[in-house]
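All protein chains of the complex are present and in place, except for one that has been dropped.
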Amino acid sequence: MTTSTPDGRLLRYVDALREAVAQEMRRDADVFVFGLDVDDHKSIQGSTAGLLAEFGAERVFTTPLSEDAMTGVAIGAAMAGMRPIHVHIRMDFLLLCMNQLINIAAKARAMYGGSVTVPLVVRSMVGKSWGQGAQHSQGLHSMFMHVPGLKVVAPSNAHDAKGCMIAAIRDDNPVIFMEHRLLYPTEAYVPEPAYEVQPGKARVVAPGSDVTMVGISNMVLECLRARELLAEVGVSAEVIDPIWLTPLDIDTIAESARRTRRLLVADNGWTACGAGAEIVAGVLERLGPEGGVAVKRVGFAATACPPSPVLEAAFYPNPGTVASAAHALVHPAAPVWTPDPERTKLAHQVQFRGPF
Amino acid sequence: MTTSTPDGRLLRYVDALREAVAQEMRRDADVFVFGLDVDDHKSIQGSTAGLLAEFGAERVFTTPLSEDAMTGVAIGAAMAGMRPIHVHIRMDFLLLCMNQLINIAAKARAMYGGSVTVPLVVRSMVGKSWGQGAQHSQGLHSMFMHVPGLKVVAPSNAHDAKGCMIAAIRDDNPVIFMEHRLLYPTEAYVPEPAYEVQPGKARVVAPGSDVTMVGISNMVLECLRARELLAEVGVSAEVIDPIWLTPLDIDTIAESARRTRRLLVADNGWTACGAGAEIVAGVLERLGPEGGVAVKRVGFAATACPPSPVLEAAFYPNPGTVASAAHALVHPAAPVWTPDPERTKLAHQVQFRGPF
Amino acid sequence: MSIVPAPVEAQTPVPDDPALIERLYRNLRLTRLVEDEVARVYPTDVIKSPVHLSIGQEFVSVGVCDALEPSDHVSITYRGHAAYLAKGGDLNAMIAEMYGKKTGCAQGRGGSMHLVDMAAGVIGASAVVGTSIPVATGFALAAKRKATGTANSGVVACFIGDGATEEGCFAESLNFAALHRLPILFVCENNGYAIHEPLAKRWATDRLCERVATYGIPATRIEDGDVFTVRDAAAAAVRAMRAGHGPAFLEVMCYRWREHVGPSEDFNQGYRPASDMAPWAARDEVARLAALLPPDRVAALEAEIAATVAAAFAFAETSPFPLSEDLYDHVYA
Partner (left out) sequence: MSIVPAPVEAQTPVPDDPALIERLYRNLRLTRLVEDEVARVYPTDVIKSPVHLSIGQEFVSVGVCDALEPSDHVSITYRGHAAYLAKGGDLNAMIAEMYGKKTGCAQGRGGSMHLVDMAAGVIGASAVVGTSIPVATGFALAAKRKATGTANSGVVACFIGDGATEEGCFAESLNFAALHRLPILFVCENNGYAIHEPLAKRWATDRLCERVATYGIPATRIEDGDVFTVRDAAAAAVRAMRAGHGPAFLEVMCYRWREHVGPSEDFNQGYRPASDMAPWAARDEVARLAALLPPDRVAALEAEIAATVAAAFAFAETSPFPLSEDLYDHVYA
């Protein structure tokens, strides 16, 4: 089920994550949650709050600072029939886990001829903003998209956070679950009963006819804000949220780009060999040369994220830079258009709450 | 210097690597070589042969099986003013080093405000073929291309192997140096005196007018072989070797694709978020919609590399599959053309020896 | 740190248990015959994959696995033929896997370095040294969570080489296993080399057991090369683990008779002298246990095992290759 009536409650992203995990833990005794600090009073910014009290220390526990081995432990427990959720408070720490995730988790099923499954969820949070700096802010999803055998998901709102988490837990494959710290407080209508937002289906979040804007993770919000700014200058932008990055619903995006003839991908990471490159290449392979589609990727600046506020602001794409890039695709001959910074700030209020 | 007269000797790729390192070690006492098994009698398939005898155990030494820490040691030694060459006999093992390479080596200079340099070379070999299987065959260059602060190079012939190695050693940045086991015995004309094949300049290896084929690492050879097969059916293919993947010479490729209006990238790795995606997206951003370029990526099949010969043959692109894909770009309406397998086999004899 | 096994006359007393002796001998002999046959056919190129033989080291796997139940698990390495067989892994499927056949234990997708037999409790091997250690620890976590508290609670034996102990995940796994008192027996087959590099170039000291013990993990070093010693130590450790006492560690000194990878001897390569092997060859456990059994029993077993091995190679030879259409099988469940 990927659509819903807005009859759910307004729930924050962080609470939607927590609710999904709690519901699945009630349903299936093999689900457990572990990782550094999942059981302390801060509970990963609230996303694991209450789990220890309800499910006990055998199913909700912290670990030593040993991300590499703990990933292997998660894989082994998954191969043995459990359904671990391994939590990292920053995605940057997954760089310690690459060997286990890529050499084992991604390959075990194929390499062992289908005789094992690895039903593992790896949660991690992108730590954008407020001086997090070079090593606490990375969005590394494209590295995982590169690797067959992994699934990758990056929900952009509370509704999908819950549905994707439930789908990820029930999935028999390793799923890299990318969260975003700035999304945690955002609200959307979230049904109370369990539901799945299934792999492989993108969502057209807002319709448009002049340019297709694909946003990854929180960049969906920034695209929606950019869309408002663009509307003021007569540009109609369609916004698509791929939700799942592997498997990637290239059909929905290609279909939109075929109509608008312009494709912009706003990514939550660097662009080189990034999700945007994949989407652009996938769409153009699909459409062929007659598509005549103008393309553009925006994402993190090609440097280490700087904590100084001035530099940090320049490092990240924002509604203004996204709108400006989209405008240039639509009016390639026109002078560069930059939205009024005051209006850009206003656009920061926009939230997408559904219906889904 | 990226061109040469063919007055060098015919030298094997493996010997060119060795010669480059030996020459630089003679020139600069800060250069040293370490990594598992660099000092044993097999000497990384001959690529470090003789170094121990000439330079001694302080400058040529094996390590414990501790790739993560050894990468950090290399980084620290580089920051302290030495020029380490850290060697891995398989690229797959770099997955143990991702944290150090990406969180430290790539970022140190920017993150420390320019106060340090990390002149580090990380050598690793792609282990294609002969049942190497899922964990001894990966080409992971695109993960490193994703990360600002790293340089990435993948020479396809002996001439470039030497020139790129010397350039990499002299570079003040961390360089991921990707070698290919099947290239080790291939020969090219290699000048004896030291020379650099500088970052950022691709080479048009063979001219053509109907389709641009970009080959990564040993896929340059496969593209040249495919080019022969295509010539027999009247398709004229241009073959480009990017040599350096970061910085990537997108200009040369875009210029060619603008002419041929067809772009195929044959990669030595998976395609999703791969080097091919980057090249396709980069070229199309450059050319704009009027380019009307048809694009196609070929690379490893999207699964773990299987050792069984039948499956392994299907896993890797070869001159036949590359030619077939290029043909389909040129003649989209024609029925699928597959070169005669016997001729494909013959094409395997082709070697590219220069001039460069 | 060159280790010499106990001379045959100085070994621990042979147990008065003919069934045990025969069981151990059968496994020792089976592995030896299988690997001899692998080495024999290897030059014909029917096995298009690297092979890492355990010839000379079989007693470690055979001794340890004898202490395990079928429902227990073992984690093996790319040098895992002995442990795979000792734990009851399917021989036909193993040889077929090495031949790249569809009937292989991994359907031709693993190769010699990735043997697996979940039905027999063989949870797979990794060609990236050390990576299997935390995975095995995860199995032990699952075993503990499912523990019945009875003597049948599952345990895991995790085989590793001396080189694997240098990987950081080894230390991380020891700490975690000890912290959670997981039922896992780490078995380090210390053959003194990682490929051609001796311990002296890799270990600051040889105080491995002492180091492991600082985690509160009982650690024993076995130097005598005796399969009964290994078996007894493993049995004691397994008993303690089933009773909830947490992990244990064995460092078993042994010697690799053949080259690191491939079928041949390599004493001509100069990195180690043939004389290092001599004492190990002199107390070869296969030969020794044969001498402890009645000659006619040995002959009968030999015929039986040889037939089994021949049948396995014939099975592999005649099995079909996977089809190229199978390429994308099992990427996702």
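We call the chains A, B and C, going by the order they appear; numbering starts again at 1 in every chain.
The working rule: a residue touches a chain if its C-beta (ideal position, glycine included) is under 8 Å from a C-beta of that chain, and two chains touch if they have at least 3 such contacts.
Given the structure is predicted, the values throughout are model-derived calculations rather than measurements.
J.: What shown chains come into contact with the chain that's not displayed?
T.: The omitted chain makes contact with A, B, C across the full complex.
J.: Thinking of the whole complex, not just what is shown, which of B:Y112, B:W130 or B:W337 touches the missing chain?
T.: Spelled out, the listed residue whose C-beta touches the missing chain is B:Y112.
J.: Tell me which residue among A:D92, A:D160 or A:D267 touches the hidden chain in the full complex.
T.: Result: among the candidates, A:D92 touches the missing chain.
J.: So which of C:K146, C:R207 or C:H245 would be touching the chain we can't see?
T.: Selected residue, touching the omitted chain: C:R207.
J.: One chain is left out of this view; which of B:I75, B:L140, B:L229 or B:L287 touches it in the full complex?
T.: B:I75
J.: Could you tell me which of B:G8, B:G35 or B:P64 touches the chain that is not displayed?
T.: In the complete complex, the chain left out is touched by residue B:P64.
J.: Of the residues in chain B, which ones touch the absent chain?
T.: The missing chain touches chain B at positions 32, 58, 63-64, 66, 68-82, 84, 99-100, 103-104, 108-117, 119, 148-149, 151, 172-173.
J.: Determine and list the chain C residues touching the chain excluded from the picture.
T.: 166-172, 174-176, 178-179, 201-205, 207-208, 210-211, 214-217
J.: If the hidden chain were put back, which residues of chain A would touch it?
T.: 36-37, 40-42, 61-69, 92-93, 95-96, 130-136, 301-304, 306-311, 313-315
Everything that follows uses one rule, which is that only the chains that are shown with their structure count from here on.
J.: If we define chain centres by averaging CA atoms, which chain lands farthest from chain A? Would you check?
T.: Farthest chain from chain A, going by C-alpha centroids: C.
J.: So which chain ends up in the middle if you average the CA atoms?
T.: B
J.: Calculate how many whole Å lie between the centre of chain A and the centre of chain B, each centre taken as the average of the chain's C-alpha atoms.
T.: Centre-to-centre distance between chain A and chain B: 31 Å.
J.: Cα centroid separation between chain A and chain C, in whole Å?
T.: 43
J.: Tell me, which residues of chain C touch at least two other chains?
T.: Chain C, residues with two or more chain partners: 104, 108-110, 114, 126, 128, 168, 330-331.
J.: Return the residues of chain A touching two or more other chains; collapse runs of consecutive numbers into ranges.
T.: 68, 99, 103, 110-111, 148-149 - these are the residues of chain A that touch more than one other chain.
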